[in-house]
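Below is one structure; the comments refer to it alone.
Entry: subunit A
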Amino acid sequence: MKMLPTVISNLFGKAATRNYPFYVRDNFEHARGELINDIEKCIFCGTCSRKCPSQCLTVTKDKTEGTWALEFFACVGCGVCVDVCPVNCLSQKTSHRPVAVERAVITMTGKLPERPAKKDKPAE
Partner candidate 1 sequence: MNLNTFYLAVAGLILAPLVGGLVAGVDRVVTARLQSRMGPPLMQPFYDVGKLMSKVIAPASHWQGMFVRWALVASLASDVMLAAGADVLMCFFVQAASASFVALGAFCGNSPYSKLGAQRELFQLLAYEPVFMVGILCMAKAAGAFDAYSFMAAQGPLLFKMPLIVPGLLFVVLVKLRKSPFDIAASHHMHQEVVRGVYTDYAGRDFALLEIAHWADVTVVLWICSFLWATSPLTMVVTAGLFLFAALVIDNISARLTWRTMLGRVAPITLILATANLVWLYLE
Partner candidate 2 sequence: MCIEATAITPAQLVAEVTKIKAEGYRFVTMSSVELDEKNMEVLYHFDRDLKLKNLRVQVEKGGKLPSISGVVFAAFLVENEIRDQFALSFDGLVLDYQGKLYNETVQTAASSPFCKYAVSKKEAN
Partner candidate 3 sequence: MIDAYIGLLVLWPVAAGLACLVLRAPALRSMLVMATAAVLAAAAVGLATQAPLTASPAFLASATALHVAQAASFLFPVYFLLMGLKEKHPLVIVFALLQLGLAAFGEFGLAAPAEVKTAVVCDGLSLALVLVVSLVGSLISIFALPYMKHHEEHLHLKTSRQPQFFMILLAFLGFMNGLALSNNLHVFSAFYEATTLCSFLLIGHDQTADAKKSGLRALWMNSMGGVFLHAGILLIQKQHGIADIQALVSPALWTGTTLLPLALIAMAACVKAAQLPFQAWLLGAMVAPTPVSALLHSSTMVKVGVFVCLRLAPVFEGTSTGRVLTLAGAFTFLAASALALGQSNAKKILAYSTAANLGLIIACAGIGTPVAIAAGVVLMVIHACTKGLLFLCVGDMEQTIGSRDLEDLRGMIATSPVTALAASAGSMAMVLPPLGMLVGKWAALEAAAASPVSMVMMAVGSALGVVCWVRFTGTLMSGVSMGSKADPAAHTSSLSTGPILTMLAGAVGLGMAAPWLNAMLLPAGVGNALGGGWGLMPPLFITAMLAWIVGIKVLGRQSQAKLATPYIGGLPSKEAGSFVGALGRNWTLSEGNEYATEFFGEPKLTKLAGVVAVALLLALVGGALI
């Protein structure tokens, strides 16, 4: 019986439902969503791959080209890689990553910077 007022006011009030996907609320400013790499800026240093708690990043490079691969099904969106990237080429969008019907890995390749820093060891 104690619930009666709540229930009745629910009936005559507006529903709390957000009518997604017909109405999409703006994402919060700092929401940690999809991880993206501005591959142009990436120096393929491999820091992100070493610090990633989920070990879902693979960075490889040869003489001229580097590859940055993200196994996005395993990424937990923690943002550690974003924090550690020395050149800030990684960022997270505020929107969630779209669902997929197949397994995939995001692979991006880019040119190595002209003069790679000498401390850089090739990442495994």
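Keep in mind that, in the parts below, contacts are C-beta pairs under 8 Å (C-beta built on N, C-alpha and C of every residue); 3 or more make two chains touch, one makes a residue touch a chain; residues count from 1.
For anyone wondering why these and not others, all candidates are chains of the complex that A comes from, given by their letters.
What you see is a predicted model; the values in this text were computed from it and never measured.
Engineer: Could you sort through 1, 2 or 3 and say which touches subunit A in this complex?
Structural biologist: 1
Engineer: Flag every residue of subunit A that touches candidate 1 in the complex, lowest number first.
Structural biologist: The touching residues are 1-4, 7-8, 10-11, 13, 15-17, 19.
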